[in-house]
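Handing you a structure now.
In this view, the complex is presented without one of its protein chains, the others remaining in place.
Entry: subunit A
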Amino acid sequence: MQSALVYITLPGERIPLKSLVIGNTIKTNKQDVNITKSLEIETKHAGWFWIDKQKIAICHNPIYYTPEIEDYVIVQVTGKNSEYYFCDLGNGLIYNLNQMDFEGATKKNKPNIQIGQFIYARVIELNHYLKGKLSCINPQSKKEWTTGENLFRELIGGVIVDLPLNFVQSLLSSQTKPELFKEISKHSSFEVCVGKNGRIWIKGNDAVLIINLLKRCAPLQLEQQLNLINKFASQFQQ
C-alpha cells in the first residue's frame, strides 16, 4: 500500500501489526500508539489514523510537539559548550547546535550568541538516546551570517508568544493561503517568523496588539478571524 490510509479511530482499538507493515522498518509515535505483547497496535487518541513509509501516528490536537526532520523551529539557548549550543525546543527536549554551523563561519569569525536568546533553525537529525541536531545553514542560498539576511539566524528584538499547535501548523500547511497575515499587513507593517513547535515571533511598532489578536483568533474560523481584525483597524498606529 503506497498511499496513506484514511481511517478514523477511537481510543483503545487494536489492529494486528502484520497487516500494516510496509517495508522492514517502522517508527511509531509513542504519544499516540502502543505496541502490545501480542504484536498489535493499540490506539490512544481519537483522530485520523496516519500510516506512511516513515511512521505510524494519529492526527489529533496534541499538546506536545514531536519533531521531524526538515522542520523549521524557533529555539531558545539554555547552555553553552566549547563546541555546541544547547537549545530548548519547548517540550522538554534539548538539542545540539554546532557553533560552526552558520554559513561562512570560521574559528575566528563565528557568531557569539548569549544564553536566553532565540534562534530560527532547522532539524537535521533525531535520536532517542543522544541529543538531536540542528543547523543554521540554508541549502538554497549562500548569504553569509554577517549580513543578517540569511533565513536561519538569531532573532533580535521583537516579541515571542506560544500558541496552540493546531493553529500554528495550519498557518504553515500549503493548503491554506496566508490570508490572515495579508489582512493585518493592510493596516500596519511588521516582520513575522513562524516556528513549527508552536512559537511565533513578531517585530514592529504594533507587535503587542498583533499578538493579542492572534491569541483571540486561534479557536475561530477564517471569516470570523478577518472580521475581528477589521474591528480593530483604528487601533493600529502605522
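Quick note on the criterion: a residue touches a chain if its C-beta (ideal position, glycine included) is under 8 Å from a C-beta of that chain, and two chains touch if they have at least 3 such contacts; residues count from 1.
Keep this in mind: contacts and distances are computed from a predicted model.
UniProt records the chain missing from this view under the protein name "S1 motif domain-containing protein", selected from "S1 motif domain-containing protein", "Elongator complex protein 4", "Transducin/WD40 repeat-like superfamily protein isoform 3" or "Vacuolar protein sorting-associated protein 16 homolog". Checked against the full complex, the candidates A:Val21, A:Ile115, A:Val159 or A:Leu172 give a single residue touching the omitted chain, namely A:Val21. Residues of subunit A that touch the chain left out of view are 17-18, 21, 24-28, 35, 39, 127-130.
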